[in-house]
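A protein chain is absent from this complex, but the other protein chains hold their places.
Labels run A and B following the written order; every chain starts at residue 1.
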Amino acid sequence: MTSPDLCLVSAVGGSVFMEELLEVVADAVRRAGGRARTARGRFPEPGSDTVYVVVPHEYFYVTPVADRPAPELLRRTIAFCVEHPGTMTFDRTAALVGSLAGAVDINVDSTGELRRRGVAVEHFQLGYTPLWDRWGGDPEADRSVDVTYLGTAERRRSLLLNGYSRDLDELRVRLLTPPHEPMGPERVDFLPGEAKFAHLANSRFLINLHREQSKALEWVRVLEALTNGCVVLTEPSTDVEPLLPGKHLVVASATSLGAVAAALASDSGRERDLRAAGYDFVRNGLDLPGSAQTLISLATSLVDGRAEVAPLPPLPEPAASPTEKPLAVDTPSWDPRFAGVTSLDRSVSEAEVMACALAVERTTFAQRASGRDWQDHRPAMPGSGVDVLIVQRPGEPDPDGLVLDLLGGTVQPERILLCGDGTPAPTRSNATAVLHHEMPLGRGVARNSLLERSAADHVLVLDAGLRASRHLVERLLAADADVAHCPIGDPKSGLVAALPPERHRLARIPYLGCGYLVRRPVLDKLGGWTADPLLEGLEDHVFWRSTESSVLVQQVLLQRQLPDPPVRPVDLHPQRVWASIC
Amino acid sequence: MNDDLSDLPGPVRAELTRLRAERVVFVSEREKLLAQLREADESARELLADRDRLAAQVAELPETVRSSEEQTASIEALRAELATARQERDALRNELTGTRAERDALRLRLLDAEVVLGGREPSAPVAAASTSGADRIAAAEARAAHLARELAATRATVSWRVTAPLRAVRRKSR
Partner (left out) sequence: MTSAFVELPARSVGHQFELRGWVRGLALADVTVHIAGHVANLREHGDAPDGATGWAAHTTKPAPNGVQSVSVIGPAGELLAQEVVIVGSDEGDEPLALVELDGPAPDAEVTGDLVLVTGWAMLNSRAPSMVEVFVEGSGVTRARTRLPRPDVGAAFPDFPDAVVSGFEARVPVDLPPGTARRVSVRVRLTTHGAGEWTSPTRFVTVRNPAGDAADELLADQLEEQTARLLERVSDRRDPKHVLVLTHSLAIGGGQLWLQELLTGLVKKHDWRATVVTPVDGPLRDDCAALGVPVHLTSHYRIGDIASYEGHVSELALLARASGAGVALVNTLGAFSAADATKRAGLPTAWVVHESFELPDFSYQNWGPAGLAPTVKQRWERSLGAVDRLLFVADATREMFVGHSTPQRCRTIRYGTPMVRFGGRISEHRRREARERLGVPQDALLLLNVGVVEPRKGQAGLIAAAERVRHVAPGLVVAIVGQHPTPYGLALDDLVERGGLEESVRLVPIQRDPTPWFHAADLFVNASDIESLPRSILEAVCCGLPVLASDVFGAREMIEDGRTGWLFEPNNADALTVALLRALDTPAERRREFADNAFAKLSDWLDPTGYADEYSDVLSEIANQGER
């Protein structure tokens, strides 16, 4: 008897990871001697021996009602379960699995839980698949990334990643932290399929952190990494078996993973052993072919379509796919008080409108009347082609530490130009020259004045509340872009400005600020920064809106103190300010 | 000379005496003048020596000016060097502070790990001011139960939260 025709169907508009996973299963079935094909969307017409496989928690919630399979087809459908107990998606799966003829589950703990609930389910052990292997097992193969991380941006994990920044400072790091929204093609922070495997094969270590809801090991991610020889460093997890911590992967407390990565990076012997052991284990210790056989047998038993199934539980109608892709709701704003469109909800009183107008007037007047005076402190040091502009506004800490950080960096800037915009002028400074504004005139005005004294090819734009890594200038220069920026560590949000500039996102939230290296011609073309007092605090947002090309250097090279600026027009009358930008 | 002037006539004798007296005066005047001449000679010589000395000094002046200019320049250079050295020193101190902070954080994490391995909690939580021993025992037992509960909770966090209203309803209808 030939094996049945397994048809693995993924939902249109579902997660691309599920599609990839079903491809792997299909491939495994074929290698085990069975027949398998993949499909998308509506169930294809059944052959006489067709058995379908779907991932229920996604398929039935995303597929349009019209495309849902008929009950006869469900009698020939196997549920492919991937979620862990304790999550909402697991509960969905558990509710649906009774309406399908059979079930397999890739996790040991959820298999147990389903069985406990009286569901007949087979454990499907994922394992090595050549579809994912871009490495091939060569221990001498070169990897150009030391430490990488792939996971959506989320507060807890951002805080942890920020905590590793010092430990990882000397290493080559790529942190991919895409926003929590449906992803499409490849981007700098999102790598599907081929690109992801190539990246993993090019990275020495992968840091793995859990999402808010679950503590179970992300098996699919870990398998992808081990298959490509990327050593996995994870925080404590449930469901690690049959992997052995210390042998196939490394488990350490979440706050220490950075230090662990740095330590292992200098212990090549241990690294080699972990890499080899992990690879060997997934190749020889995980019985994917066996599970494929199990799946084939299960399908064989369902071919006659006589299994008894319960009717489908009531399901919500999937929302019509929006014309505009939804944006992640938790992208942190650059500004501590103003978050773009979401901050426009509040009603503004008459007094605030007037106060806003007065503030604008006051600054406009100050721009005309204030004293400005330059003081040279040190000669320029030509060579690197980078000038640094630092503006200190009232309420910001003194930039002495930042200047010393820059002077102690691996690449020395030519000039460090500092402007005390309404803040006291230091008598002694390590900066090249200091411009003192008697009254606060605005960050834009300050930077434009500093720019007049700058002659280098590149300009690094910083605020006084930042502290820099030794490698900041070096790594931003290496990006060789019109504009290069990096994620910035923040004590409250973990990481800010960790996303590339995107038009539709910038139209909703000012999530990017300073901390970028820009080519002088680009600045000249833009005409510098806006001097409009109404836009106080949003000058960089305006800059980013007009940037065309930029590179995100995915390593945390700057830290900022929690900003708490005094009241600005945008705090008083946000609607007016936002309207004038858009 | 014969001082016997007695055989000379009176007027001649008087004349001779007068001439002799004059001669003495002239001689002493000549002596004085000679002395003055000598003095003048001396001072002229001294003045010449002074003049020579001053001339030599004047000749040296450009040298002195140059060397003092050089000194000023070298002082300026030293000042600049000192300023650079101070700046370097400040930058190094800054780096040192950062490195020390990094080292301290790592060492403290190691301490926490050692303490946890020893079976205690890293940052000693503050125990409430319990009164009686029975209270303490009860608290300890309850704590054990809580920890077991917490363990279960970490596996079921979302469903716990999500189903809380359901649990309340269930309790109400019990």
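Observations, loosely collected:
Assume a contact is a pair of C-beta atoms (placed from the backbone, for glycine too) under 8 Å apart; a residue touches a chain by one contact, two chains touch by 3 or more.
Please read all numbers here as calculations on a predicted model, not as lab measurements.
The chain not shown here is in contact, across the full complex, with A, B. Residue in contact with the omitted chain (choice from A:46, A:305, A:397 or A:528): A:397.
Of the options A:182, A:382 or A:424, the residue whose C-beta touches the omitted chain is A:424.
Checked against the hidden chain, the listed residues B:12, B:49 or B:111 yield one contact partner: B:111.
In the full complex, subunit B touches the hidden chain at residues 97, 100-101, 103-105, 107-108, 111-112, 114-115, 118, 120, 122-131, 135, 138-139, 141-143, 145-146, 149, 153, 157, 160-161, 168, 171-174.
Although one chain is not displayed, its contacts with subunit A can still be listed: residues 155-156, 159-160, 254, 394-398, 400-401, 423-424, 426-427, 491-492, 561-562, 564-566.
In this text, only the chains that are shown with their structure count from here on.
Subunit B makes touch with subunit A in their complex at residues 83, 87, 90-92, 94-95, 98, 102, 105-106, 109, 113, 154-159, 162. Across the interface of their complex, subunit B is touched by residues 85-88, 91, 166-167, 213, 215, 238, 253, 255-256, 259, 378, 401, 404-405, 407-408, 430, 470 of subunit A.
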